[in-house]
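See structure below.
In this view, the complex is presented without one of its protein chains, the others remaining in place.
Read from first to last, the chains carry the letters A and B; within each, the first residue is number 1.
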Amino acid sequence: MVGHLDIRTRGKGLHEITSSVQDLVTSSGIVDGLCTVMIQHTSASLTIQENADPSARHDLEAWLDRHVPEDDPRYTHTHEGPDDMPSHIKAALTATTLSIPVAAGRLALGTWQGIYVWEHRRRGSTRQCIVHVGG
Amino acid sequence: MVGHLDIRTRGKGLHEITSSVQDLVTSSGIVDGLCTVMIQHTSASLTIQENADPSARHDLEAWLDRHVPEDDPRYTHTHEGPDDMPSHIKAALTATTLSIPVAAGRLALGTWQGIYVWEHRRRGSTRQCIVHVGG
Partner (left out) sequence: MVGHLDIRTRGKGLHEITSSVQDLVTSSGIVDGLCTVMIQHTSASLTIQENADPSARHDLEAWLDRHVPEDDPRYTHTHEGPDDMPSHIKAALTATTLSIPVAAGRLALGTWQGIYVWEHRRRGSTRQCIVHVGG
């Protein structure tokens, strides 16, 4: 089964999509299999991260901002705004696709794991993810 | 087939799991297909790296330690110890899931490739991986 998710992000940071992905797994009827999520953008990405303490996500975002700053004068790809080139680098360093085993009809995530869309543009956008669930 | 691997890590660094993953592929009976490994943690990760010279893994670990240090006063997520927040960042920069084609019953890895659990906590832990093998 190939499904779609549209995620409205309202700015930079991690937006959890675990329950939406689980809904697609449930509707597929697949009990044991594999769920793959791909984000169809190069200025946002995916990650599996801690879903408990928001301070961990804050520090993660801050580390990436320090190492991939907006104001580096060496960037040449600047016509889409100062946050565009850093977004591509951040996407390359994180994940564009994730594959998660499905067991007993559930995403086999660890207790503290959530699936996140990681928005790298300041304004956010509607981000499209494609989800494949197979046996 | 969905299988499990429990990996006892005794400290930071790369712990090879190639033969354990191959054992699960063999027991699945699948000849041509896809093997996906996911680690159910956010302070350890997965990587496919050179399996020949240990100095490459040493330098890899040292690079990551220099760029994601423990003693950064800007971290706010500190209540689980000084090595916890760096572990989450390291996990986000490396892989939580890996999918490896299977050909003629074998993981189709290159000659010098091994699959590793990358432990980011100082003390290590028992790390759980979920392995899906499909046709």
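The working rule: a residue touches a chain if its C-beta (ideal position, glycine included) is under 8 Å from a C-beta of that chain, and two chains touch if they have at least 3 such contacts.
Predicted model only: the values in this text are computed from it and were never measured.
List every residue of subunit B that touches the chain not included in the displayed model.
Contact residues on subunit B toward the absent chain are 32-34, 47-50, 53, 55-56, 58-60, 62-63, 66-67, 93-95, 98-103, 108-113, 134-135.
Hey, which subunit A residues sit against the chain that's not shown?
1-2, 34, 36, 38-42, 67-68, 74-77, 85, 88-89, 91-93, 95-97, 99, 128, 130-132, 134
We adopt the following convention: only the chains that are shown with their structure count from here on.
When the centre of a chain is set as the mean of its C-alpha atoms, what distance in Å lies between subunit A and subunit B?
Distance between chain centres: 20 Å.
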